Every structure is written in C-alpha cells, then in structure tokens.
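For reference, the structure is listed below as structure tokens.
Yeah, one chain of the complex is gone here, protein chain that is, but the others are all in their spots.
Every chain is named by a letter (A and B) in the order it is written, and numbering of its residues begins at 1.
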Amino acid sequence: MTHQAPNPGDPNYDWSDPHGFHHDAEGHETHGHHTSPWQLLVGILGALLFFTALTVWVAKGEVWLTETTDFPITQLWNVLIAMSIATIKAMLVMMYFMHLRHDNPLNTWIMLFTFLTFAVFLTFPALDIANRDAVNPFKQQVAVAGGTGVAQKHYGPEGDTWTGISKVDWLREKQIEKDIEKYGADEGEWQYWKHFYDEESHYHHHVHRYVREDLPADSILWDSKNYFARWEAEGGGHHGDDHGGGHGDDHTDDHSDDHSDDHAADEHAEESHAEGGDHGSGDDH
Amino acid sequence: MTTIDRPTDLPHDGGPGGHHDEGSYLTPKGGFWYTVGQWATTVDHKKIGVMYLTAVLAMFFLGGVAALLVRLELMEPTRVLTQTAADGTVQTVVTGQLGLWSDPDNAAVGYNGYNRAFTLHGAIMVFMFIVPSIPASLGNFFLPIMLGAKDVAFPRLNLLSWYIYVFGSIFGIVSILMGGVDTGWTFYTPYSTSTDAEHWRVFFMVLAAFILGFSSILTGLNFIVTVHKLRAPGMGWFDMPLFIWAVYSTSIIQVLATPVIGITLLLLMFERTMGIGIFDPGLGGDPVLYQHFFWFYSHPVVYVMILPGFGIISEMLSVHARKHIFGYRAIAFSSIGIAAVSFLVWGHHMFTSMGELAATLFSALTFLVAIPTAIKIFNWIATLYKGSIALNTPMLYTLFFLFTFTIGGLTGLPLGALATDLHLHDSYFVVAHFHYVMMGGTVIAFIGGIHHWWPKMFGRMYDEKWGIIGCIIVFIGFNLTFFTQFMLGTQGMPRRYASYVDEFQIWHQISTIGSWILALGLLIHLFNFLYSLVNGRVAPPNPWGGLTLEWEAESPPIEHNFHREPIARHGPYDFETVVPPHCDPEEYPLPELPEGWKAHEKPIG
Partner (left out) sequence: MTTIDPTQVPELAPKKKGMPWETYEHGHHWRTAEDEFDAAKLGMWLFLSTEVLLFAGMFVAYAVLRMKHPEAFINGSAYLDVFYGGLNTVVLLLSSWTVAMAVRCAQLNHQRWLKINLIITLICAVAFFAIKITFEYIPKLSAGKAPGRFFSYPYAHDPHEPLWWAVYYVSTGIHALHVIIGAGLITWVLVRSYMGKYGPKNYAMVETAGLYWHLVDLIWIFLFPLLYLVH
C-alpha cells in the first residue's frame, strides 16, 4: 500500500483521522456517505431486468441455432456468454446497489482478491481433472477421472443393494420389472418406454439427439429396441413443438408424479398432438 | 525525537480523569460467581485471550495424551503368535499392543484403537489447538494493545467466536466419547463417507471441524478490521510490530481459506447422510476432488499455524537481543508473500493422487514458499549478529525455533520435489517434517511467546531457572522424538501403521522415550507458570525493555489497556535510539553513536 500515514507532529494533523484514510490530498472526503439518486437505482434495476431477459433469450436462441442450423453453439459458448452477462449484472449490483463505486477502495480490493482466490481454486482442480492422462496417456484406460458412475452399491429406501450397474440403470430395471408385473411381459416394457419418451419430449422438448444415430456404446437407449418407432407412430414425437424451439415455460410436472396416471398422460400427449405443429422430433442431429 | 503536543479534548481520551482509577483487568469486581459471570459475558479482548489460552492449552494436553498413547503403542511391534496345541487346536496370541485397546485374540481390535488414537491426536491438535493457538490467545490479547487500541474492532463478535470455538469443541469431544474416529484428521473420502456408517461419530467430528471454522473466520475478520482501523495515532503500516504483520497475514488466510473447508465439510456431511455423490466415483463424482477441496484450505492453514509463530520470533529475537530487527520490511512483506503463495501450492499434499501435469506445476510452485521463509530466517540470524543477547527462556526458545524450524523447512524441499516425494510420501519422513515445522516451529514459538508475555498477561515473573531447565529438556525430548522419525522415514516406515518390522524397533523406542522427555519438559513449564501465579515475583511493567506499545501498559494491563491513548512516537525496534518505557536509562544505556552519526527518529528500512 502506497498510503502515507500523516505525521502526528504536523500542525494540520487530523486527530479524528490518524491515518488519513478519509481525506484525499486536498482534504475532501473521498468516500463514506454517498447517497445514490433514486433515478440511478431505478436505472440499475431496469438494466438488471434487461440483462436477465437477455440471458434467457440468448440461451433460447442458442438452442434454436443449434437445432436448426449447421452452426451448433457448444457448451463452452453457452457458459461463456451466460457467465459474461451474469458478471455484468454482478458488477452493476456491486458497484451501485452495494455502493462500491463510492466506497472505500479497500472494499473493492477485498472483492478483487476474493475473486482471484476463487479463480485459483477453480483453475487447478479443473486443470488436474481434465489432464490426468496428459503425461502418461496409458492412464486414461485405467483411471477414469471424475468416476465411472457405476456404483457397486446403491443406497435406497429398501436398504443397500449390491448391483455393479449405475444407479440410473438400476432404477430403470426396477421400474420395467414393476411395469411388467402390472401390464404383462410385452406391454409392460412398452409402457415403460412410452413413459420414458413422454417424459423426454415433455422436459427435454426435443427427443434425445442420439436416438437415431451416433448412439454411444453405453447408451441406455439401445435397450429401447423398436419402441421408439412405435411411440413416434402413436404421435408422441410431436408434443409441444409449437413454441418455436424453446423450453416450454408452461409445463408442470404432472407427468412424473406417479406411474398410475398413464391414461391421463396419454390424453395429454394426444391433445398436444392435435394442436401441435409438424416440426421434427429433434432427431435431425 | 519529535515531541508531540496532544490535544486533550478528544472524545476517546476518557476525559482528564482518564482511566487512572481502573484496576487491572484481572481484579475481581465482586464475589466468585459474579466474577465468573463477568468473564463469561466479557467483551474484553484480554479476558477472551486468556480464556482462549486456557482452552487451547487444555486441548494441547488432550492431544498430547493421545500422542503419548500413539508413541507407547509403537514401543513394540505387534506380533501375532500362533501355536498348535497337543490336541490339534490352533491358538493365536497377539502381543505388543497397548493393553488399553488390545484384544489378545484379535489384532484388528488393537489396530483399530491405534487408528482412533492417531486420528484423535491429529484432529484435536490441528482443529482445536494449533489453528486457534497463537492468533486466538496471544493474538487476541496483544494485537489491540500493540496497536494502542482499547479493544478489537468487534468485541462482541470476538466473544461469539470464543463461544463458537467451545461449541465446536464440544462436538469433537462428544465424538470422542462416542468411540472416536479412525479416518485420520484429513477425513479423506471414500473412507470417511463409507466407514462406520451406522454411527454418527464421524459426522460429529466433521461437524466440529466445520463449526470451529466459523470461530476462525470471525477471529481473522476481527483482526483485519482492527489493524486497518484502530492503529494508534502516528502508527503507519511500517511502524507496526512484526507480530501484527504476521497476525494480519494469518487473518487474510483465515478469511479466504476457511470458507472452503466449510463447504468441503458440508459436502462431506451431505455425502455421509444422503450419499449425494460429489466425491463418490460410483455416482460420477471424484474422491480426488475432495482432496483438492480439503487441501485448498488445509495447506494455507499450515501458514495460519506458523505465521503467528514467525511474528512471535521477530518480537522475542529483537527484544532479547536488544537490536533493531534486520530487514523490517523484508520480514513484513515475506509474511504477506507467504500468505499469497500459500494458495498456490496445496497440490503437494496429493502428488500421488493427481495427474502428472498438475503435480509438476504444483511442485514448481511449492519451491516458491522457500523464498519468503528463507528471507525471514536470514534476517533473524542477521539480527542476532552483534546483538547483546540475553540467554533467558524466550531467547532460548527463539534459538530453539531457528534450529528446528530450519530443519523442518529444509526437509520440506525433498518432499516438494516430485521424484524424491515418490519415495518419501506417506512415510515417517513426512511425519517428522511436519512435526519439525509445527511443533518445532509453532508450538516452540508459542511456548516462548507465553514466557515472553507472561509478566504482561498476569503481572508475575515465571522462574527463569526452571524455564531454562524446561526449555533444554523440551529441546532434547523433541529432537529425540522426531529426528529418529526422519531415519525411519528414509528407511521406509510408513506413517499411520500400528506395527512395523523388527529392524525399526530401536528407532521407535528412542522416539517413544523422547516423547516422555518432551512431556516432562512441558510439564515443568506448566508447573513453573502455575507456581508463578501463586508465588511469583511481581512483574514490572517492562521487564525485558521492549519498545512495542504493550510494554507501555501496566502489568497486567488495566481494563482499557492504557491510561491514555498511546501515540506511536518511535518504531517498535528502535533500541539504539530510545530508552524503553518504564525503564531506567542507566539500565538501558543507548549505544554511543559513531562520530558524525545521527539517531534515527523512524526505524530504518
């Protein structure tokens, strides 16, 4: 710190401010009790609301671009754009609502050091986990950074179960078993996958992009065999596409509560079909 | 020297009456229970400092007992003897385990007991003793006085932090009473999330560490604001005693690093109770991420442990050698430098668990720590040169510190280098290095600091002869205990093992015997202190001829520390130009200045 402490021997020494923090060289108050004009505060609120709308709109635009053009917006850009807008918003809040603009600069320094610390904290673990195989590539085969997701043991309401498959797979198998018990062998499995694709088209808006091609070897969708075609043939794929490519805001979670309301779900899907447009089912990627 | 006419109509002056009529802060104002109530609700930083001192020393005792048990177990290797009886039945007998926790039929029972003992030792010593030790006790007591302030910036917050400390420690003790924890003080996943699943004791120990973090944060925050806002008139940043610089750097680390252990331990508690999977590879999480989180806090925190020790050494060295500290600014900035570098090197605790790229980076960064640390050591040694050294207990402890801390620091280098670390990691070499730095650094500085400031805190002189005897015994015991562990480590003795091959036994035995000598030395100090409280010589206000502001106060200080708000008229180490307050000028003659030289009004550098 380059700050020069005043000398108490000085006749102009201010005893109520022994370190000269409150005054600049000319003796004016440098910070402290700044009152923000209300017009400014309203303006900042407006800007914050604008940037909130912007970030939502940009995210939807990115989805639309990715789905309809050959110019997919990758995750990196998704994060970068969203975080840039969030940073602008945060700066506005800190500078004006939290008065950093007119406050002791020390408080700004504290925040800057905090964010610097945060950056260090973020960089090294990410660097490590992304580059476990950087020096010895053979390690990639034996060490899966971040874990495999395949648990040896699942904790459930019925107690711990030793399975050797991922929890998601395990839950799916149990649900299919339940459905088979309820609807019979063939019909049970169909019921499961119908519900699966209903959920998917409900929440994900577009059906999983790997559904036709490029299925990764470990994708659970291999199990669905030809149920997807049947589901599409029954009109499931046209659910809710009339909103122009965005995530629907009007959905509620009525589908997912319980499996016993299948009929209600069917009706819902058909209604949507009746009013739905004729966009593709999101399988164009 | 500048003479200062000081206006008397200041609002903080306490009026013309000042604080002349006040008794010392230790003087009871009423009956026993009234006094207890006064202490329990006090916002006086001195009383809080004394309460902290008592509490951390109690924790030191608990952790020390656990350490003695660990050493005792290692006196002999565990042997499982099998014997076939005449009728063909096979009998197994386990020997060499501590009767306290062993089962002659089952060696695993004894191993378990050992695991709990060393975890107990680590967790208590780290979270409940050494992190709060110097800043919360001596720091609380002396930081405001050395700044010339009446109290810390937020006195009530200070009391709150003390109660949070007690509250957290209670959880730790509950966990011990429930049977103890065997995860090691680092709580590494998946061990800490998957063992003892039916018990809550690991949860409670983690919760204890979590709560203690808040205490640490509040103390650090309080100190930073105090240093910024409550320095005496005339005291610029570079007129502050180096102890303040050290505690200030410590506080920065506490504020920036401790919240990360908060979220880490919170995630660990969620992991244990709900299995959220962030550290569980079975759900896609990463156990090494836990290590990153943990060491992001726990590496900077070893500087929380050692930096205040550095500060104490700077004070003691300069006062008891009666010489201006060499390289004031270098020492001050190296404290800040250590605080800054401390956030960049945590990976050296996990070289073998992370990828080579990050390990290489961390290894290179680790060597940066050596620079500011070496700057300090060299400056201290240069201070001693041509000083008039008084070989009393604080000075002996300072020399002790320089010796052991240098060994501790230098043995850190092979551990920071990747290639040698592969051989030495998780061995007794690490244990020895750590203890040379923490015990030989922090604890030694702490004990020396208590001796140095004991007259000021309680108004009584400890017995110098017994202090010196205790110091020598501690020195012998310490080196016997831990130097042998370097030998063990280089030969391949892994840490945290309850047993070992027979070839190591002689080293383990020396180490265990050393631990008894060490304990004896510490007990001598304890009794010396307690005796001085009852029967000690009444201490003058400035027994050592110190120049920092605490020596201007009474011994022990009055409630508001000073009769009048002090002014920093001289630097904290201007022994060559200033007669110490309350001291006889004949007893402290100023050195003759060479022809044509002038005394400095401000410290050089």
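The working rule: a residue touches a chain if its C-beta (ideal position, glycine included) is under 8 Å from a C-beta of that chain, and two chains touch if they have at least 3 such contacts.
This one's a predicted model, so the numbers in the text were calculated from it and none came from an experiment.
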- Message: With the missing chain put back, one of A:L122, A:V135, A:A185 or A:A229 would touch it. Which one?
- Response: A:L122
- Hey, which of B:P259, B:P287 or B:P540 is the one touching the hidden chain? B:P259
- So that we can see where the missing chain sits, which residues of chain A does it touch? 15-18, 21-22, 32-33, 35-36, 38, 41-42, 44-45, 48-49, 52, 55-56, 59, 62-63, 66, 73, 75, 78-79, 82-83, 85-86, 89-90, 93-94, 96-99, 103-104, 106-107, 110-111, 113-115, 117-118, 121-122, 125-126, 129-130, 145-147, 149-150, 154-157, 166-169, 171-172, 174-175, 192, 195-196, 199-200, 203-205, 208, 218, 220-221, 247, 249-253, 256-257
- Item | Where the missing chain touches chain B, by residue | 9-12, 14-17, 20, 149-151, 153-155, 157, 217, 221-222, 224-225, 228-230, 255-260, 262-264, 266-267, 270-271, 274-278, 283-286, 289, 292-293
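In the analysis below, only the chains that are shown with their structure count from here on.
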- Note on the structure: Distance in whole angstrom between the CA centres of chain A and chain B is 43
- Message: Which residues of chain A touch chain B once you look at their complex with the stated criterion?
- Response: 1, 3-5, 7-9, 13, 15-16, 18-19, 106, 113-114, 117, 120-121, 124-125, 127-129, 131-136, 139, 144-153, 155, 167
- Note on the structure: As the complex stands, chain B meets chain A at residues 2-4, 6-7, 10, 228, 231-237, 239, 256, 260, 275, 280-289, 292-293, 296, 343-344, 346-347, 354-358, 360-362, 567
